[in-house]
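Structure in structure tokens, see below.
Shown here: the complex without one of its protein chains, the others still in place.
Right, chain A next:
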């Protein structure tokens, strides 16, 4: 579904992603972990099409198309969804109105009929129940004054409404209480199917108890430096990132030694 090959990206003169490779197949759940500043959110932003980041090398294929050639809205139309680490507050734009526009613009992109008010309301009611989200929240301005947890829950609610093929969730679990984690995980698990995939970015193995990943990767210094199964997450939780850093340093020493 998604193939990232040798991706290099940065901002201004700063190199952030330095030759990143990753492959995600339909039906899979991947988790990316890694220390602060490793480039996890940058990866998510580059995939979603944020213009600030400049891709200097590499390619990303998504469902047979070159993702990097598409505008952000086209990527969404193709089935990519990014749950933001820091959802943006937009004063004066009602959450419902925003989601309705999003759902219908994506439908237009796909050549489907737009949902009328009745159909939209029905869909919304259904997903609201699923995400245990309140009507009053949705009638407020988008994310404005929402608590941290409410913002994250709103992200997953949007995901449920949009029903993407690939959902990238950037620290959606951070700042959630236990109940909210359960609700969010439940929402993600409902989305899981053989045709869909999920990429979770998280710092906590706790989330992975609820959403069990097929693969766990460690992103460090702009590259995936280690991949494994869910046990890798447990190991990281226990030992921290130091053991990875040590492994890498050893590797680099070896490779430097080999060059000489």
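Definition applied: a contact is a pair of C-beta atoms (placed from the backbone, for glycine too) under 8 Å apart; a residue touches a chain by one contact, two chains touch by 3 or more; residues count from 1.
Criterion: contacts and distances are computed from a predicted model.
The protein name that UniProt records for the chain not on display, among "Acyl-CoA dehydrogenase", "Phenylpropionate dioxygenase, large terminal subunit", "Fe-S cluster assembly protein SufD" or "Urea ABC transporter ATP-binding protein UrtD", is "Fe-S cluster assembly protein SufD". Listed residues A:23, A:54 or A:73: the one in touch with the omitted chain is A:73. In the complete assembly, the contact with the undisplayed chain comes from A:162, out of A:162, A:198, A:219 or A:233. Even with one chain removed from view, chain A keeps its contact list with that chain: residues 48-52, 71-73, 75-77, 82, 84, 87-88, 90-93, 98-99, 101-103, 105-106, 109, 141-142, 158, 162.
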